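Moving on to subunit A:
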Amino acid sequence: MATVHLQADHRRFTGGEKVLQVQGDTVGELIQELERRYPGLGPLLTDGASVAINGELIPNGIFEKVDESTEVYFVAPISGG
Partner candidate 1 sequence: MTVTENPRRYKYVGTRPVRHDGLDKVTGKARFAADLDMTGQLRGAFVRSPHAHARIVSIDTSRAEAMPGVKAVVTGDDFADLDPTHPEFDMAVNLMARGEALYNGHVVAAVAAVTASQAAAAAAAVEVEYEPLPAVLTIDEAIAVSAPIANPTNRTLFSGDTEPSNLASVNEFGRGDVEAGFEAADIILEREFRTVAVHQGYIEPHACVADCGQDGKATIWASSQGHFAVRSKTAAALGWSTDRIKVIPAEIGGGFGGKTTIYLEPVAVLLSQKAARPVKIVMSREEVLRATGPAPATKITAKIGATNDGEITTLQSTMYFDNGSTKGFSALTGAMSVASYKLPNLQLHAIGTVSNTARSAAYRAPSAPQAAFAVETLIDELAQRLNMDPIDIRLQNAVVEGDATAMGAPHPKIGFVETLEAIKNSEHYNSPVPEGAGRGVGTGFWFNIGEQSSATVNLNEDGTATVITGSPDIGGSRASMALMAAEELGLAVDRITPIIADTESVGFTDITEGSRATFATGMAVVNACRELIGQLKQRAATIKNVDVEQVEWVDGAAVIEGQDPLTIPEITAMAKNTGGPLTATASLNAAGAGPSFAVHVADVVVDEETGETTILRYTAAQDAGTAIHPSYVEGQIQGGSVQGIGWALNEEYIYDSDGVMENASFLDYRMPVASDLPMIDAIIVEVPNPSHPYGVRGVGETGIVPPIPTLANAIAAATGVRMTSLPMSPPRLLAAISGNAGS
Partner candidate 2 sequence: MRYAAPTTVDEALELLRSDPDSRVFAGATDLIPQIRAGRPEPALLIDLKRIERLVAVSHNNGTWTVGAATPTAALTADTEFSATFPGLSEASGLIGSDQIQNRSSWGGNLCNASPAADSVPALIVNDATAVIAGNSGERTASVADVVTGPGQTSLSDGEFIIEFLVNDPPANSSDAYLRLIPRTEMDIAVVGAAVQLTMDGDTVASARVALGAVAPTFVRVPDAEAALVGSSLNNGTLDDGTLDAVAAAASAACNPIDDKRGTIQYRRQVAGVLAKRAAQTAAQRAQGAS
Partner candidate 3 sequence: MPRTHVNCTVNGDEVDFLSADDTSLLNALRDELGLIGAKEGCGTGDCGACTILVDGRVNCACLMFAPEAEGTSITTVEGIAQGDHLHPLQQTFLEGAALQCGVCTPGFLVSAKALLDENSNPTETEIRFALAGNLCRCTGYDKIIRAVQEAAVQVNGASK
């Protein structure tokens, strides 16, 4: 279980919900659960996003462990120049 914060783009899938409590032990499991609850949201989170966990930006972090105290933000992929 973790607290997931969604961007405005994601909220069309969730009926406007911005902050969700989601079941799962890893980021990947959170995404699976979100896809189950809101079909179509999963690919957006997997393909288009890095994940910020408790403030630290983690690229490709689908196997990162989460627990009740974890705040997860899905943010857009960033590269650089």
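Of note:
Rule of thumb we're sticking to: a residue touches a chain if its C-beta (ideal position, glycine included) is under 8 Å from a C-beta of that chain, and two chains touch if they have at least 3 such contacts; residues count from 1.
If you want to know what made the cut, all candidates are chains of the complex that A comes from, given by their letters.
Given the structure is predicted, the values throughout are model-derived calculations rather than measurements.
As listed, 1, 2 or 3 are all part of this complex, and the one touching subunit A is 1.
Listed in rising order, the residues of subunit A touching candidate 1 in the complex are 5, 7-9, 40, 43-44, 47-48, 52, 55-61, 71, 73, 75-81.
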